[in-house]
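What follows is a single structure, written as structure tokens, with notes after it.
Just one protein chain is left out here, and the rest sit where they should.
Our next item is chain A:
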Amino acid sequence: MDKDTIICRCEELSFEEIEEVICLGAESFDDIKRITRCGMGPCQAKICADLVSKMIHEQTGKIYEEIPMPRMRMPVSPISIETLSTNSQHFSTVKSVLDEVELEDGKVR
């Protein structure tokens, strides 16, 4: 493949940019993702995942079938926040920062 070939369309990453991170010791798609943002765009790695696995296989000699797949992230396909929301204003796990400030005898602890 040409050095300028785009591997990740969403984040516009070229073959050369991915190749560099493999040279730095990355062994999985997720290693490369965190350094380059490859696969972090709207398509969530649907286009680039296999291309990157092939690159790892070709450059490191690792067995293709043993290269870990990218970790799939909910919601897999983008959905709006209001669709995800339940409209509740009761918060339990999600907190505000000020909730954590504790007072002791009227003073900040």
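Quick note on the criterion: a residue touches a chain if its C-beta (ideal position, glycine included) is under 8 Å from a C-beta of that chain, and two chains touch if they have at least 3 such contacts; residues count from 1.
In this section, contacts and distances are computed from a predicted model.
Remark: of the listed names "FAD-binding oxidoreductase", "4Fe-4S ferredoxin", "Stage II sporulation protein M" or "F420-non-reducing hydrogenase subunit G", the one matching the undisplayed chain in UniProt is "FAD-binding oxidoreductase". Looking at chain A, the residues touching the absent chain are 25-28, 30-31, 34-35, 37, 40-42, 44, 73-75, 78-82, 84-89, 91-98, 100-103, 106-109.
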